[in-house]
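Omission of a single protein chain aside, the complex is shown with its protein chains in their original locations.
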Amino acid sequence: MTRASAIDIQDLTVRFADDSGWRTAVRSLSLQVREGEVVGLIGESGSGKSVTSSSLLWLLPLGDRCRLTAERLDVLGLNVLDATEREMRNLRGAQAAMVFQEPMTALDPLRSIRRHMHDVLLAHKPQSSRDAYALSKQLLSEMGIEDPDRVLHCYPHQLSGGMRQRVLLAMAFSCNPRLIIADEPLTALDVTTQHQIVKLVRRKTQESGVAILFVSHDLSVVRSLCERVYVMYAGEVVETGPAHHVLTRPHHPYTQGLLASRPELFAPRTRLDTIAGQAPSGADAAEGCQFRDRCPHAFEKCSVRPPLQASAGDPERASACWLEGAI
Amino acid sequence: MMQGSAKRRLMLVVGGALIGFWIVIALFAPLVAPCQPNDIDLDAYLAAPSAAHLLGTDEVGRDILSRVIFGARASLLTAFGVVAIGLVVGGVLGAFAGLIGGWVDLLAMRFVDLMLSMPSLVLALALTAALGPGIENAMLALGILSVPFYLRFVRSQTLLVREMEYVKWSEQAGASLWFRLRRHVAPNIAGPVVIIATLHCGAALLAGAALSFIGLGAQPPLAEWGALVSAGRHYILDQWWYSLFPGVAILSVSVGLNLLGDGLRDLLDPQGDAS
Amino acid sequence: MIGIVIRRLIALVAIIIGVTMVTFLIARVIPGDPALLLAGPNATPDVVAKIHEQLGLDRPLHVQFASYLDGLIHGDFGVSIVTRRPVLEEITSLLPATLELMLTAMVLGLFGGVSLGVAAALYRNRWLDHVIRILSVTAISMPGFWIALVLLYLFYGVLGWAPGPGRFDPLLTPPPSVTGFLLVDSLLALDFRAFASAASHLALPAITLAVLSIGAGMRLVRGSMIEALSQDYIRTARAFGLPERKIILSYALKNALLPFITVFGLELASLIFGSVVIESIFSWPGLGSFVLSAIFALDFPVIMGFTVCASVVYVFANLLVDIVYLLLDPRVRGIG
Partner (left out) sequence: MSILLEARNLTVRYDAPAQGLGVTKKHVHALNGVSVSLREGATLGVLGESGSGKSTLAFALAGLAPVAGEILFQGKRLTPAVRRHMRGAMQIVFQDPRSSLNPRMRIWEICTEALLLSGIRSDKKRIGRAEALLAEVGLPVECVNRYPHELSGGQRQRLAIARAIASQPKLLILDEPTSALDVSIQAQVINLLLDLQQRTGMAYIFISHDVGVVRHMSDDIAVMRYGEIIETGARDKIFDAPQHPYTRELLSVLS
C-alpha cells in the first residue's frame, strides 16, 4: 500500500432522471486504483460500470437530469469534485486518458487521423506540426500499425474497427499519461482482434507503468489482464479482491452465479447453472441487498443492505454479503 | 424528465386547441359571425375597430371580423385540400413503388428526382397562372406539385420498415406482400406520415394565402385570408387593422399546425429532440 | 469525386430539358389556346388562325417544343407580349435588383439561422433556447407578405426609420452602373450617401425575405447541432482534454452544418417565390414585380422564360451545394 493512488473514489452516487422519475445508476461506490496498477471493473449492462468510469473525468451529462454526489473523487491527486475547467482539461488526455467501447463512432468522420492525433498532441504541448507528425507516426507504429503514414492520412471510415481502436489507444498513450480508463474497449471487436489488442495493452502497461481501470463484462479478459477486480451489480460493488482469486473462487453469490453460468464450464449440450430472474430495472429499488430476489441463499437479514466487508481469511478481499465467508 | 413530457404535452395542447378553434369557427361561421361577409355598408367604410365592428370595416363597409371568420373556410379548405391531394396520390404511389421495387420504383424515382429538382412554388405560380386564377386552381396546382414530395417520403419510410427484421420474419414465414404492407408497414409508417402531413399543412396554408395575396387564388368577393391581407395593403399606413387581423389568423393556424407537428414528432420519438 | 461531378453535370442537362418541358407543357397545353387569349374575346376565327400561324401553334406539339428549346439554346426566350422586347433582355436588365435583394436575404438568413441555431443548441432547455425556439416557430409560421406589411407599417409608417418603397432615393443620382448592385456600385463610386440610401431601402425587403429562412435554418441547425454534440466523438474529444471552443467549432459545428448546406440550396426556391410576392409590396424594381405583372397580362413568354431561368438557377445552385458537400464529407468523396 505504499504506492500513491491514481483513482480514489469514496461513496460515489450517481442518479439519472427519466420520464418516470429518478433512477440510481451508482450507489455509494468506493473504488481505489494505485499508481501503476491494472484494475478490472466487471458488471453486466446497466450495472453502472460505465457511469462510474465516465464520472472520473467528469464526462457525465450533469445537470437537471443527472446528479452526482461523492465524499471523495480524486484522480491522480486532483479533487475532481472541485476542480476548475482548466484543471480538468490539463488532467484529461495529458495525465489521464480514456478509451471507449465503440471505435466506429468515437472518431469524427470529417477529420483525418492525422488531425485527430495533432489535436490531442497540440492541446497539451505546444510543438511544431512536423514534430507532432513524427510523434504520431511513432505512436501508431508502437500500436502495431505497419504503415502509419497511410493511416495518418486516412479518414475514420477507411479503417477497420480494430485499426480505429489502435488509433484511439495511440491517442490515449500520446501524452504519456499515468492513468488510462478503458471502457469496454474490446466489446465491439472480433475475437481475434481482441486478442491482439489485449497483448498490446499488456506490453504497453509493462513498459510505461501506467495505471489502468479496465471496464468490461468479459470475465476471462479481466482475469488475464488485471491485478485486482471490482464486481458491480445494480450500481453497487458486490465484491473485490485480486482478480485471479475473485474470478476463480468467488465469495459473493452474484459473482458465483456469473462465473457458473458460462457455457465453457459445462459438458456440451447440458443445462447450465443460471442466475434466475433479471437485474432490477433501476427505478429506485427497495432497501436491502439488490441481489436478494435472484439469490439462492437469501434470508431475512438480506432486507438490510450488507456492507462491503473484508474477508476473514484474506484481508485483500471483500464482498457485500451477510454470508461472507460462509458460502 | 417530467419537464420534457410536460413541454411536449403543452405543445400538443396549444397546437390542437388553435387548430380545433379555427375548425369550429369555420364549420359554424354563419352562427359565429356578427354579419354576412358580403354585406356592404357604404356609410361605414374603413371604420376603425369599435363595438359595432370589432375588427373594423373594409373599403366598402364590410365587417372585417365576419370576413375573417368566413375566410377560415376558404383558407383551411385550401390547405387541407392540398395535403389531401398530395397525401392520397403521393402516398399510394410511394407505398406501391417502395413495395414493388424494380423498374416501377426506378421510373417513379426518376420522375420524383426531376420534379424535386425544380423550385415547386415557382412552378405552382406558373401552373396557377396557366389554369387561370381561382382558389380551386391554386389548390390543385399546389396539390399536384406536392405529390412528388409525399411519394418520396412514403417510399423511403416504406423501404425503411421493409428492412426491419420483423417484416423479414414475416416474409420467411410465408406472408404475402399485402399482408406485410397491412400488418407491419402501414402501422409503423402512419406516425411519421401524419407528422409530415401536419407540418406540410402549415406550409400549404401559407402558400395558398400567398397565391391569393398576389391575386392568383381566391377571387373577389370571396373572403379568404390572403386575399383580405392583400385588399388591406393599400390602407396599411392608416387603416392598419384591415391587413393585420387576417394575417394574425393565418399566423395562428400555421403556428398551431407547426406546434402540433412538432409535438407529435416528440411524442413518437421522445429521445430525438431535434425539432 | 470528379466522376460524380461529371455524372451530375450530365444529369443536369437532362433536368434542364425536363424543366423546360414541364414549363412548356404548363404554358401550352393546360390553358388551351394562347391565341384566343391574345386575340381577345371578340376575335374572328380568321384572326385566331393567323395568330396561330404567326406563333407556330399550328404545328405538332413536339415540333413546337423543339423549336422553343432551340431558341433557348441560342438565348432566344421569345418576345414579351406586353413590352414587345425580348424576354431575355428584360430578365437580364431586372436581374441585378432581384439578385441584390436575394443575396442580402441569404446572407442574413445564413448568419441569423446558424448563430441562433447554435446558441439554442448550446443553451439547450434553458430560457435562451426556449425564446429562440418560440421565435423560430413564429418565423416559419408567418406569411411573408404579411411580415412585409407589418414591417412597412412599423418602421416606415410609425417610426419613420426606414424609407418608403422603392430601391433608391429618387432625389439622389444613382452611382454609375458597374455590377448592377447598388450597394457595390455606390461603394465603387465612393458615394456613401448613395450607399446609405441603397442600404436603407434594401433593409426591409431583405429582412422580410430572410425571416423565413432564418426560422427554418435555426430549427435545422439547432437539431443537427444537438445531434452532433451527443455523438461519441465529442465525448472522445472532451476526454482527451481539447479546449471546449475547439470541440464546438471544429468538431460539432462542422458536422452540424453538413445537413444545413443541402437544405440551404433548397431554400433558394422559397426565396425566388418570396421575391415574386414581396417585391411589388416594396415597389422593388426587380424580376418579381415584372413577372407578377406578366402573370396578370397573360404574358406567357415572360412567365415561361422566368420559370425556366429560375429553375435553371435553382438546379445549378443545388449542384454547387452538392459539390461543396462532396468536398466537405470524406465519406462520399472517395466514391465514384
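By written order: A, B and C. Residues from 1 in each chain.
In this text, a residue touches a chain if its C-beta (ideal position, glycine included) is under 8 Å from a C-beta of that chain, and two chains touch if they have at least 3 such contacts.
Computed from a predicted model, the values in this text were never measured in an experiment.
Note that of A:Asp64, A:Asp273 or A:Glu316, the residue touching the chain absent from this view is A:Asp273. Only one of A:Ile197, A:Leu258 or A:Cys295 touches the chain withheld from this view, namely A:Leu258.
The omitted chain makes contact with just one of the residues B:Pro30, B:Gly101 or B:Pro187: B:Pro187. Of the residues in chain A, those that touch the hidden partner chain are 44-45, 157-158, 190-192, 194-195, 217, 219, 257-258, 261-264, 266, 268-276, 278-279, 281.
Residues of chain B that touch the chain left out of view are 164-166, 168-175, 179, 183-184, 187-188.
What we mean here is this: only the chains that are shown with their structure count from here on.
With centres defined as mean CA coordinates, chain C is found 54 Å away from chain A. The set of chain A residues touching two or more other chains comprises 64. For chain B, residues touching at least two other chains, in rising order: 3. Of all residues in chain C, those touching chain A in their complex are 125, 231-233, 235-244, 246, 250-251, 254-255, 258, 328-331, 334.
Touching chain C in their complex are the following residues of chain B: 3, 114-115, 117-123, 125-127, 129-132, 202, 206, 209-210, 213-216, 226, 229-230, 232-233, 236-237, 240, 243-244, 247, 250-251, 254-255, 257-259, 262, 273-275. Chain C contributes residues 14-15, 18-19, 22-23, 26-27, 30-31, 124-125, 137-138, 140-146, 149-150, 152-153, 156-157, 219, 222-224, 226-227, 268-270, 272-273, 276-277, 280-281, 291-292, 295-296, 298, 300, 303-304, 306-307, 310-311, 314-315, 318 to its touches with chain B in the complex.
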